[in-house]
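For this view, one protein chain was removed and the others were kept in their places.
In this document, chain identifiers A, B and C correspond to the written order of the chains, with residue numbering beginning at 1 in each.
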Amino acid sequence: MSLKLEEKAISSKQQFEPLIVAFCCNWCSYAGADLAGTSRLNYPANIKIIKVPCSCRVSPNFVLRAFQRGADGVIIAGCHPGDCHYSTGNYFTRRRFTLFANLLEYVGIEREKFKIEWISAAEGNKFATVMNEMLDSINKLGPSRKLRDGRWIRQQ
Amino acid sequence: MSCNCQKNVDSLIPQVAVIDSIRKETADVATFRIITPAGGKSFDFLPGQCAMISIPPIGEAIFSITSSPTEQRFLEFSIKKCGSVTECLHSMEIGSEVGIRGPYGNHFPVNDVLRGRDLLFIAGGIGLAPLRSVINYIMDNRRDYGTVDIIYGARSPEDLVHQEDIMNFWPKQINTKVHLTVDRAVDGWSGHVGFVPSYIKELGLANNKVALVCGPPIMIKLGLQALEQVGFKREQIYTTLELKMKCGVGKCGRCNIGDKYVCKDGPVFRCDELQQLPDEY
Amino acid sequence: MKQVYKRDLERLWQTISEHFELYLPLEQDGKVNFMPWKQGENVNIDRLKTDLSPKNIIFPPTETYLKFRTVNKRLCFESVGGKNDKYVVFGMRPCDAASYSILDKVFLQEPIDRFYEERRTNGIIISLACSEPEETCFCSSFGIAADNPVLGTDIAAWDIGESILWQPKSEKGKKLTGILDNILQDTSEHEIIALERLQQSIREKLAQLPWVDLDLEIISNNMKEMFESKVWEELSKSCLGCGVCTFVCPTCHCFDIQDFGAERNGERFRCWDSCMYSDFTRMAHGNPRKTQTERFRQRFMHKLVYFLNNNGVYACVGCGRCVEKCPVNMNIVKVIKKLGGD
Partner (left out) sequence: MDKTTVRMQQIALQTLANGEVDVILGWKKGDEWYDSYPVVINDINETAELIWDAFCVNNLSKYLITELKKNLRIGVFLKGCDSLAFNQLVIDNRIDSERVVIFGLPCPGMIDPQKVKHAGLNKGLLKVERTGDKIVFITKEGVKEYIGRSFDYDKCLNCRCPNPVVSKYMLSDAVTRTDEEQYFPDVTEIEKMPLEARYDYWTKQFSKCIKCYACRNICPLCSCETCVFDNIAAGVSSKADADCEQQFFHIIRAYHVAGRCVDCGECSRVCPVGIPLEKLNRKIIKDINQLYGDYTADTDIAKSPPLGTYKVDDFDPFDGSKQGGKK
């Protein structure tokens, strides 16, 4: 049965199951996620990871599109400043998304919904912690339709 | 079936249709045979008319119908992979459902002007698609028309579509000749080599025929010049055009050439009429 | 002829809104536009014309008209367009009302657009004569009478100061007049004289305007000649290629059709589109209108030549919105003047 339910119906259910999109840099954070997995650390299944070559590959378009199409939170994870595989990529990420995060807050989006984290390949632990915290804070915010496309139907 | 479709009220609402078979013509062209879910063809039409095919949620695109109106069992569309809708269509399997609405536009004057006349068909590449509908219609009403010459060219032998028709079926019909040509010589091709416009001149055909032309814009342009050089008048030549269309019913406002809408007043134009229109196609 | 006293207007709107959805020119952040009225809204019937044209009422910026679903691998279409609610628009100007009759020529010609037809038949248009026409008005060049609303009008109205005169022009208009019987008052000789005086004054003001008698005869005899005219290149040089003129225009009606959804579930909508946009005619294999000059030409050729050839009227009502809104002061008046050899 591939019938899809109106998302309204989902959010009105008692159980709010947030969806979090994590853009992870291939060299550090994605490896960090791997490490979290192989170390059997728990991180929520609500996190959907999208691998990007570098955190600075992420365009603000991606972030907004994710919110439109069902994400309750978006997180960009990259190497620590100074450790970028391409030397300087994440320095640009830092400037760009500092401004972008401010802009989102300015138009009324909660800080908790959009985050940047620096997670190295060795920080499986941090990966799990960050994701769990993110889920926690999104859960606390509860369901919200900000930036969401009203026509969007989440697949069941 | 748990479907509660409403009655179709507006011309923009498609009907459901099923892909009955897919015939690979070339590397990027396939012919899709489309029927209603209950079997049979979606609607009647005349040769040269078009239909809008919907692939939700990609969108709609307009295609000329390539099967003959005399064919009662299905509609056929020869479609080249070139945009988002066609990409998606090419990835679909037999039995998949699509939307269809139509028929749209005018048609070749098979019931009046063409009757009893000798006919010359000139096609390039995928441009054979709309003409094939006319040719097969004529083959099914063979006695009503005079001789038929078909000049058909493509880049290479592999790019010739409807090989069964052009190689076997049409050449066997009475008073029918098929002249094939390819742009560049290749091993194993014993036929003519050269562009369609120059082939028109080389063939030295009588110029009392009615010519029906379809192909890429440059072939149409040069083909018309060649026809005029061998003595055809513009009143004797018909062509079929294509522009971007969204509604198919002359309202969305983008397929016009001057004050004529290709979807409604076209796609078939007589060349002297076309000459009266602004050069924007 | 009836009349409604201005002190009764609120009550009139209240009564109408009990039976119909009521659109009024509402003021928000300094802009006035036709919007559904609720009690307490800031109504402004004195502003000559709304910032946006009221075409959105019969031709919405986005209209979802089809839903598609896949149930058990079967595709299923459902028609969802149109509008069943009956509605009244109060205070539309004669030019905007006339634009409805122009849009009719597009959408009500065969094959009739059912969604448009539904919206159109469900609406009653109360058209208010323009007591104070402005310098950007040139409706009279298109034969529209600012002092006497006729085209696209169900009820004609005039603001004579103390009251608004009310004259039903169609069956729909008469029906509504019947419903409002207890608010509408009879008129006397006094009001008729006031009306004549108002119409006279409107005509005098119109005669003072700079563009009352644009000569349209001089253009559009020969489509091909017009098309190949040299003026397009010159005029279009400053055009930015935005769509303001097309979207504020009451008669521009080009639309796009797009799908929204995923995995064969979703909806299809049509939405306003503009011939000024570079992707308007872009196809997989090319674009017949590659430059802004060609797109610019298309817009004005459509309004002044193609539409006239096909429908017998110009696709312009002279409302002057494009004149006010164009960021670079390019507009149809300049085009007409230039085509007419200045």
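We adopt the following convention: a contact is a pair of C-beta atoms (placed from the backbone, for glycine too) under 8 Å apart; a residue touches a chain by one contact, two chains touch by 3 or more.
These numbers come from a predicted model, not from an experiment.
By the touch rule given at the top, the unshown chain touches A, C in the complete complex. Set against the missing chain, the residues A:V58, A:L104, A:A121 or A:L135 yield one that touches it, A:L104. The omitted chain makes contact with just one of the residues C:D8, C:D96 or C:D256: C:D256.
Across the entire complex, the residue among C:T153, C:Q167, C:S274 or C:Q298 in touch with the chain not shown is C:S274. Panel shows chain C; residues 29-31, 51-52, 60-62, 134-135, 208, 210, 237-238, 240-244, 246-248, 256, 258, 260, 269, 271-274, 277-279, 282, 324-325, 327-330, 334, 337 of it touch the chain omitted from the view.
Residues of chain A that touch the chain left out of the display are 60-61, 64-65, 67-68, 81-82, 88, 91-92, 94-111, 115-118, 146-151.
As a convention for this text, only the chains that are shown with their structure count from here on.
Averaged C-alpha coordinates give centres for chain A and chain C that are 45 Å from one another.
Mean C-alpha position of chain A lies 50 Å from that of chain B.
Chain geometry summary: the mean Cα position of chain B and that of chain C are 39 Å apart. Each of the following residues of chain C touches two or more other chains: 70-73, 260-263, 265-266. Residue ranges on chain A touching chain C, taken from their complex, read 1-4, 149, 151, 153, 155. On the side of chain B, the complex with chain C involves touching residues 1-16, 37, 54, 56-60, 82-83, 86, 97-99, 243-244, 246-247, 249-256, 258-259, 276-281. Chain C meets chain A in the complex at residues 64, 69-73, 260-263, 265-267.
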